[in-house]
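Every protein chain of the complex appears in place save one, which is left out.
The chains carry the letters A, B and C, assigned in the order they are written, with residues numbered from 1 in each.
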Amino acid sequence: MLKKAKLLEIFFIVIIALAAYLLHLKQEFYLVHILSLAGIYVLLALGLNMVIGYTGLLDLGFIAFYAIGAYSAALLSSKGFSFWAILPISILITCAFRFLLGKPLMRLRGDYLAIVTLGFGEITRLILNNWDALTNGPKGLPRVGETIRPITLFSFHLNSEISYFYLILFFVAASIFAIRRIERSKIGRAFVAIREDEIAAEAMGINTSYIKLLSFTISAVFAALAGVIYAHWIGFVSPESFSFWESVFLVCMVVLGGMGNILGIIFGVILLVGLPEFLRITLGGEFVLYRMLLFGLLMVIMTILRPQGIIPEKRRALELKD
Amino acid sequence: MANSAIIFPELVNGITLGAIYALISLGYTMVYGVLLMINFAHSEIVMAGAFFGLFLLSFFLKFTFFQNNLLLLLTSVFLLSMCVSGILGAAIERLAYRPLRKTNRLMPLISAIGVSLFLQNLFMLTLSPEAKPYPSVFPAVNFQLGAVTINSIQIFIIIISILFMVALEYFVNRTKLGVAIKATSSDIETAKLMGINTNSIISLVFFIGAALGGVAGILVGMYYGSIKYNMGFTYGIKAFTAAVLGGIGNIPGAMLGGFMLGILESLGAAYISSAYKDVFAFIILILVLIFKPTGLLGERAQDKC
Amino acid sequence: MFFAAENISKNFEGLKVLDHVSLEVGEKEILALIGPNGAGKTTFFNILSGIYTPTEGKIRFKGKSIAGLASYQIAERGIARTFQNLRLFPQMTVLENILSGFFFKTRYGLADALFKTKRFKQEEEKDVREACEISGFIGLKNKENELARNLSYGEQKKLEIARALALDPSLLLLDEPTAGMNHKETENMIDLIRKIREGGIAVILIEHDMKVVMNISDRIIVLDYGETIAEGRPEEIRNNEKVIEAYLGKRT
Partner (left out) sequence: MNKFLCFLLLIFTGIYLNGCGMKKEAGEGKLVRIALVCPLTGDIAAMGQGMKNAATLAIEEANENKVLNDVRFELLALDDRGDPKEAVNAAYQIASDKAVYGVVGHLNSGCSIPASLVYNRYNIMMISPASTNPKLTLQGFKNVFRICATDDVQGSFAAKFICKNSAIVQVAIIHDKTPYGQGLAEEFKKTFQGLGGKILSFEGINLGDRDFKALLIKIKSLNPGAIYFGGMYQEGGLISRQAKELGLGVPLIGGDGIYTQEYIKIAANASEGDMATMIGTPHEKLPKANDFIEKYKARFPNREMQPYDPYTYDTVNIIIEAIKAAGMDRAKIIEQIRAISYDGVIGTTQFDEKGDTLNKEISCYFVKDGKWLTAQ
């Protein structure tokens, strides 16, 4: 059974890759671009899901770490580092921030934690906007005369839209793979136990503050990954891209799609990123104006009628050993 | 650089700002007291209140009768706008929070964020994405009290806020309904057993909080001169900070927190940096929540687990 | 002594909930903690399991002080508990609930999980095997892959004990294990507790059902208003006037 499911997934990824290639051949760059964008959001949503979906911590400032990833990449790239060198450095930097900022928060109750993370998110944005010496303020990075170097892979320059899409697809697949493994280990079970009942989890010998911090820190890996790719892909970062409502947008994806379920998350992203773009083409620009209104309404309705999301979490049956 | 040309006007500005924060934070603190939830959508009620006030003001100002009678104009604008905001607040509770009362605490918060997103976009789409200028009803007159200059709008805002806060204190402590609110706040189950209709009390709390938030919205419009669909967020988060600073769930605490935050922010903007002025509020919020989550006047030592 | 709590006091906002309560448990002993509602029994459990820190008093377990340790550290040292109102992980399967108790004993890290190392496979396999053993022992065989919330009430109670047993404790704290059970389920539970004791585990239980208490306890301690009012073997407690008064006084 397991094998079959895996084959199906690989088959599906290949289909997406092929379809994207067809779009590329037909010069539908916009659709390829939207696919890449959805990929970035999947990375972010996967990271956020680790905190909200598995561990049950509502994080309203997740976008700040995406910003740290993107900014550190832009800074390093203009200093001459290559993408492959930046990737681990940025991830490390982002995780270090996440760890240090997260450490004092682990004692806080859920709703307070949400508000404090919101505060961190806004402080980060204000610092990006005001610390001109480092971040160049609202003017964004790279500065005049600097550029973000293109990504090279085996002396092959990634510069077309489709190559970025493949890069993103690769990282999305790798992330899903890694998250599955974590999910199916004692660490993943500890995350969920904390979400289900923190006091009981602690009574079962789980060091909840430590595990929560672990979840918090691991999630930053995906934020950093998304940030680094974004900076290289778009070639420009500025504070407008990292507002509070962007964090809310992400929370929306996770909640609507299905907390704790990877397929649900992907579905949430498609619903919130892909569908509006799809409708923009078919129904015209007017619809796009109403999308945030609709998402807000959907969030309320879903929490009341179907709090588990469109595709709810499903616990995997373990193979029994008697 | 304790320059009196700066420090006194900044203090007056801080107190005015603080009065507005205090009014808004009452809504957060009362709701938290009763339901232990952060009413994230309260900030949008402030925004909505400001818009209701704007409509009423522009409508009434068409009549010469009101133009000549400032007191009557303000009374009717404030009362009507309070009613509408209050109903909006109670309606949000009824539709978006009440069905979630039995779930874990994050669900109402997520729902509240949804409401917030919805209301902001509703106002943006139906009215305008642009800032709307607020009519100035007051002649800006400066008064000199010793070394302190204070203008008519500032006096008005401070008086109105204090009036409402005193009225609320009186209502909560001295009336039967107020005592019922207090009882519900201290233990909702016991209050139910005592025969209090806790659902109506909760609606009432939302109504009062929202009505005061609506008043604050109008005051913001009057003080700063323009309002906008996304103005609520900043005031909301700062008022929440004020509530936390004073001790969430505690009405006098919210007032104290509001005034402190207003003054801190005003002085911080003047002496440290105006670009970072919003950062101060967030830093206070984070520090208080981490190191003294009970706030300055908070009683709740530990939550029941 | 195997386990000893001395002069435990706890104040909540000036209110004295426990006042110098002491208790000792020997190895493989079953001790019952009884008393009217609000006597402070559950608070006492919360202190023993590290959820609250005592305002005053010492707790020694296997010769070492454990007062002030975090809840998870106490669990690691071998004191497991159940809760008065079920606190399972409802969205997790029965097996996963039991596996959560193996958390600190399972010897692999994040890297092992990511790369599915040999150690990861061995440890996981061992854990699942042991968890299945526990579920068999407790009587939840063939329900391993059901979600905890889909179990019947009685089964959920059992699962909570199974989860506690996964910690491989030498002391088990049971908070009203038979509450809400019918006659037959209660009988089963009594057998189970005896079996657990025979496995070498000491038990402290809070219980309201006097039949159960008299039936299985070696010793009984009676609390009222946060104070110990009586202590002794079941037959001694049965006729203790103070105890009768405390109960009758409450039950008018």
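Observations on the structure shown:
Everything below uses one rule, namely that a residue touches a chain if its C-beta (ideal position, glycine included) is under 8 Å from a C-beta of that chain, and two chains touch if they have at least 3 such contacts.
None of these values were measured; they are calculated from a predicted model.
Within the full complex, the chain left out of the display contacts the shown chains A, B.
One of B:Pro9, B:Gly53, B:Gly209 or B:Gly236 touches the chain omitted from the figure, and that residue is B:Pro9. Touch with the chain that is not drawn comes from one residue among A:Lys139, A:His157 or A:Arg306, which is A:Lys139. Where chain A meets the missing chain, the touching residues are 5, 8-9, 12, 15-16, 19, 22-23, 26-34, 37, 126, 129-130, 132, 137-140, 143-145, 159, 161, 234-238, 240-241, 263, 266-267, 270, 274, 277-278, 281-282, 285, 288-289, 311.
On the side of chain B, touch with the chain left out of the figure occurs at residues 3, 5-6, 9-10, 13-14, 17, 124, 129-131, 133, 136, 140, 142, 149, 151, 153, 223-226, 228, 230-231, 265-270, 273-275, 277-278.
Operating definition for what follows: only the chains that are shown with their structure count from here on.
Centre to centre, using the average C-alpha position, chain A and chain B are separated by 34 Å.
With centres taken as mean Cα positions, chain C sits 47 Å from chain B. Multi-chain contact residues of chain C (touching two or more other chains): 51. Looking at chain B, residues 305 sit in touch with two or more other chains. Only residues 178, 181-182, 184-190, 192-193, 196-197, 199-208, 214, 218, 313, 315, 317-322 of chain A touch chain C when the two sit together in their complex. Across the complex, chain C meets chain A through its residues 49, 51, 70-72, 75-76, 80-81, 83, 87-93, 95-96, 99-104, 106, 108, 110, 112-114, 116, 120, 124-125, 127-129, 132, 144-145, 147, 163, 166-167. Those residues of chain B that touch chain A in the shared complex are 37-38, 95-96, 99-100, 103-111, 113-122, 125, 233, 237, 240, 273, 275-276, 278-279, 282-283, 285-286, 289-290, 293, 303, 305.
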